[in-house]
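A single protein chain has been omitted from the complex, and every remaining protein chain is retained in its original position.
The chains carry the letters A and B, assigned in the order they are written, with residues numbered from 1 in each.
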Amino acid sequence: MKTTEAPMFIGTVMGIILILEYFLNIPILGTIGSNLRQWGIIVAAFALMLAAINLIRIHLMTLSESKDTEERIFSLILLAGLFSIAISGVFMTQESPIFRFLFDNMVQPLGATIFSSLIFFIVSASFRAFRARNLDSTLLLVAGVLIMLGKAPVGEVIWDQFPAIAVWIEDYPNLAGNRGILIGTGVGTVALGLRILTGLDRSHLGGQI
Amino acid sequence: MFDRLVNLDRRILYAIIFVLIAFPLISPIGLPISVSSMVVAAYEVVDSLEEGDVVAWSFDYTVGGGPDCHPHSEAVWQHFFDKGIRVVAVSFVPEGAQFSRELVMLWEEQGKVYGEDMIDVGFIAGFETGIGEFVGNPTGASPTCVRGTRVADHPIMEGIDDVDDFALVGAIATGAPGPFEWVRQLAGYRVPYLPGVVTVMGPQTIPYYESGQAVGLLMGLRDAASYEVLMERPGMATAAMDSQSFAHLFIILLVVLGNIIYFTQQRREADNQ
Partner (left out) sequence: MSTDPGIWVAGILTLLAYSFLYKDNKLYQATEHLYVGLGAGYTLVLGYENVVRSGWNPIIEGEWWFILPMLLGLMLFGRFSPGTRWMSYYPMGVIVAIGATLALRGAIPANITGQLSATMIPLNTVNNVLLVLGTLATLTFFFFTLGAITNRNSLLFKFSLLGRWTLMVAFGAAFGNAVMGRTSLLIARIQFILQDWLGIIGTGL
């Protein structure tokens, strides 16, 4: 019961049912498969809650045990944000003014701002780090520059062939490289799936790979 | 001069990129925007749909990628409703549910009827598992919609037993679940699939378009602007293109300048030895 054998076995049985569902057109298998997927959705929803609850646990521990005032203030801010949106969303629904205010005026702008900060680091790296030291990095930089010139409207104004060059890069060498990656990923996905279903890979159960 | 360039404070670069982006927004130039074949293909697929057709549209993007992705949804939904096509909104990323909510409310204000012209099934957990259940059982994957009513009871879902009953599946993504998951789950179905992705994912998604597994491809704000051009309705995406041009030129200049400095330093060190 407390080992990884039983959960692995249950997972394997479910996996076999889903594979049979895919290849055999038997209605009962379709129904069972659909139910299994709904089970997966429900457990995944609990997993979403688990992540947030774990964060609450960690930061409550910080509040109660840490001697660092600054750390405790940051934890308090985090928990205040978490509880305010969670309580308003759960008990007052997502249409409540508080939830809407928190999401529309805090979550959305902050998320967009933090992700947009990456362009500043790209700017800095463009000047300090992107060096054509060897053939590999030269190919990468030249391709990147040609794509940027081809896709921005100003590129076509500078030389009307830049868009065509960018399209060629994307449709041929880029396609070849990414197609190779996709095929390799597909083989890897099949291999990993089989390893999980046969119990060779139990890393998700806390076991050895 | 050379040493000052080498040691240039990066905050000066940040200020320059900010100004270069802000200036064309305040005083637009209006550089012409060309349209790629993949966007034309996407446009033609939507244009070929008939009034009354039902499509599924998945909002699989986060707030971080929203500015790059949401313009796709806005432009294509405009096209859908211009043609009288009905839309089933869904999302497999938690934050995507807010973008679908925003569009549904916007179109309700413009007279579209919830449950008949459009419906928001809401967020379905499980990533690829959720997608797998939705394609096989669209009315059962999420039994109730975001307004608490049963999905199957709405007129728009009549006759929708699996994903092949949709005329088109569109899914806009910033990461996972995205085109890789959708193409895997749609294997075995015949419904046309139109992916939209954040720009950085574009090159990885092109193989699906070239192999025919996707009927078009929308990559980021640039392609949203192109779609607006095809619709002859310039919007926020079009307005952003001048700023995009300036930013690109600046970054290319930095790459070139940075490499000139690098090779000059290399030569100086070689000369000193």
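Here, a contact is a pair of C-beta atoms (placed from the backbone, for glycine too) under 8 Å apart; a residue touches a chain by one contact, two chains touch by 3 or more.
Quick caveat: nothing in here was measured; it's all calculated off a predicted structure.
Within the complete assembly, B:185 is the residue of B:73, B:185, B:226 or B:259 that touches the hidden chain.
From the options B:21, B:35, B:152 or B:191, the residue with contact to the unseen chain in the full assembly is B:21. Looking at chain A, the residues touching the absent chain are 1-4, 6-8, 10-12, 14-15, 18-19, 22, 35-57, 70, 73-75, 77-86, 89-90, 94, 99, 101-120, 122, 135-137, 139-148, 151-152, 166, 168-170, 172-187, 189-190, 192-194, 196-197, 204-206.
Remark: the residues of chain B touching the chain excluded from display are 11, 14, 17-18, 21-22, 25-26, 28, 64-68, 94-95, 97, 122-129, 132, 142-144, 180-181, 183-185, 187-188, 198-200, 202-204, 207, 210-213, 219-222, 234-236, 238-240, 243-244, 247-248, 251.
Operating definition for what follows: only the chains that are shown with their structure count from here on.
Separating the CA-averaged centres of chain A and chain B is a span of 16 Å.
By the touch criterion stated above, chain B contacts chain A in their complex at residues 8, 10, 13-14, 17, 31-34, 36-37, 62-67, 94-95, 98, 101, 124-127, 129-130, 132-133, 136-137, 140-141, 146, 180, 188, 202-204, 206-207, 210, 222, 241-242, 244-252, 254-255, 257-259, 262.
Partner chain B is touched in their complex by these residues of chain A: 22, 30, 33-34, 37-38, 40-42, 44-45, 47-48, 94, 103, 107-108, 110-112, 114-116, 119-120, 122-124, 126-132, 141, 144-145, 148-149, 151-157, 163, 167, 170-171, 174-175, 178-179, 181-182, 185.
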